[in-house]
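Please find one structure pasted underneath; my questions will follow.
Every protein chain of the complex appears in place save one, which is left out.
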Amino acid sequence: MLSLEHVSKSYDTRHGRRQILKDISFTLARGRNIGILGRNGAGKSTLIRLISGAERPTSGRIRRGMRVSWPLAFAGTFAQHLTGLDNLKFVCRVYNVNYKTVLPFVEDFTELGPQLREPVMHYSHGMSARLAFALSMAIEFDCFLIDEAMVVGDARFHARCNDELFKKRKDRAFILVTHNAAQIREHCENAVVLCEGELLQFPTVAAAYDFYTSMPVAAPQIGAR
Amino acid sequence: MITAWLRGHLLFTFAVLVPTVCSVLYFSLIASDVYVSESHFIVSSSENAMPSGGIAEMLMGASLSHGQSDSSQVHDYILSRDALKELSERLKIEQIFAHREANFFDRFPGLTGGRSFEELFLYYTKHVSVEPDPMSSISVLSVRAFTPEDARRINAELLDMSERLVNTLNERSRRDLIQFADNEVKIASDKAKDAAVALLSYRSNQTVYEPNKEAAIQLEGVSKLHQQLITTEAEIAEIRKLSPDNPQIAGLEGSADLLRKTINAETGKVTSSSGSFSARAPTFERLQLDVEFADKQLGMALAELESARAEAQKKQIYLERLTQPSVQDKAMEPRRIRSIITAFIVSLLFWGIATILVATVREHGE
Partner (left out) sequence: MAEASTTSLADSFAIQWRVIRALFLRELITRFGRDNLGVLWLVGEPMLFTLGVTTLWSLAGLAHKGSGIPIVAFAVTGYSSVLMWRNSASQCTHAIEGNRPLLFHRSVQAIDVCLARIALEVTGATGSFIFLSSFFTYLGWMQPPDNIALVIEGWLMLAWFGASLALLIGAACVFSDLVHRLWQPVSYILFPMSGAAFMVDWMPKKMQGLVLYLPMVHGVELLRHGYFGTVVKTHYDLGYMAGFCLVLTLCAVYLVRVAGHRIEF
């Protein structure tokens, strides 16, 4: 069970305090999923960081009753000078997994071949994303955080991601954050809309979809942090 | 309700309350009064200059001035096993430290229960301290015991023993310094005696006193004979000129011949190879030089002995008592309130660190 209780987050900027998230509450039970729709700058990435635990809410609390992954395909945690394999070993050590058991899967999924033993700084954006995604699949998580903006890659990668995530791990919970309403309709059983830092609840995915697609495009806000 | 609160704040209870309560109990009920006896003394030597203590000394490093090394000798001694051994022969030190009224933790043998000499020594070093005063070369000897009189007695005894040590040290350094010079004098005077004896026996053997002077006297006689010979020869020549047949001539020539023979014989006494004065002179000269040299050496050795005596006098160190062992009429130790407050603050610090660390550790568990 994952729950957010009256979570707010604000940052100090040069133009004074800026509230990104206002009093957000929702819960996600084991094996369920939720889609969060939001335009650029609505606070989606901030919300992901809060849920993943990299940052702390200004007020309110987040309870994690299950193992929550880091944002899927997020390659920022890699040490650039280390090889892909060393990074893999590090993640395995942190999550207490024997790296030998996951290595075949990672090698197969990333299709990096000998490149896996090269420093990550030589990887392309897509290669890093593949490795990061494979790693989050290799570790047993109860709940996946998916920031659509982070999952970059070609169509084949997307297809394989969808296969791993939505087919093979159907029993897991996930939170999908995207600005793409079609994605939500395709994968999620619940949907909410994040609009100017506030979370709007809807009884059905269709209702959220309709609201989001008919929403007037708000004046562009200062870019997402 | 209190137990519920304590149970809710286990960390606080164990890190702060328990130690603080323990220290309050210990310092208010258990800890025995400890009396300190202090005495001040100074160890100095007559040649000692005061330590300069400037930046130069810091740069020059550890060139200890004499006074410091002397006082550190005394400090070392006071905190040595030898001192404790001597002390326990004079006072019943073990009984003093195992005072009946002292509590179990503070008195000897304490918690470990061992009564070995090493344990006594450890206990001793914790109750006797000797510290140099930072600003002067005064040393402060403090002794802790369970009654003021005991502390004073130990302190006084240690001062006495230190004085004796200083005296022994003085005696030893005096002996070391003078012994060498003394030895030198002995050797030199032996040599002088030997040389004088050698000269004396040479004189009596050879029946001469001063060969050179004696030769000179001899030669003087010879030259007088020469003079006489020349006069005689001149007389002969003159008579021959006037009257060659003068009968006086034969007599004069006889005496001239006699003079010539005597001259030859007397000259031979001075210069001939055997038994003459000139043959004896080198040996005599050598013996005389020996005597002179030995005399000079003896003089030098005696002067050295004199200066060694003076040096030893200068190197004498003194232990001066500035204040006699004090007697406290009120126990100033342990500092109960201060110790309790310290214990409280330290346990608070521990608690603070532990609380934060526990919270940090907990954050690792999801």
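Per-chain numbering from 1; labels A and B assigned in written order.
Going forward, a residue touches a chain if its C-beta (ideal position, glycine included) is under 8 Å from a C-beta of that chain, and two chains touch if they have at least 3 such contacts.
In this text, all values refer to a predicted model and were calculated from it rather than measured experimentally.
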item: Omitted-chain contact residue, chosen from B:I187, B:I217 or B:V358; value: B:V358
item: Residue of A:G43, A:P71, A:G153 or A:G197 in touch with the missing chain, whole complex considered; value: A:P71
item: Options A:A29, A:V94 or A:A207, residue touching the unrepresented chain; value: A:V94
item: Touch list for subunit A against the chain that is not drawn; value: 11, 49, 52-57, 61-65, 67-68, 70-71, 74, 76-77, 79, 81-82, 86, 89-91, 93-96, 225
item: Contact footprint on subunit B, counting only the chain that is left out; value: 53-55, 57-58, 60-64, 134-135, 346, 349-350, 352-353, 356-366
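Here is the rule we go by: only the chains that are shown with their structure count from here on.
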item: CA centroid of subunit A to CA centroid of subunit B, Å; value: 85
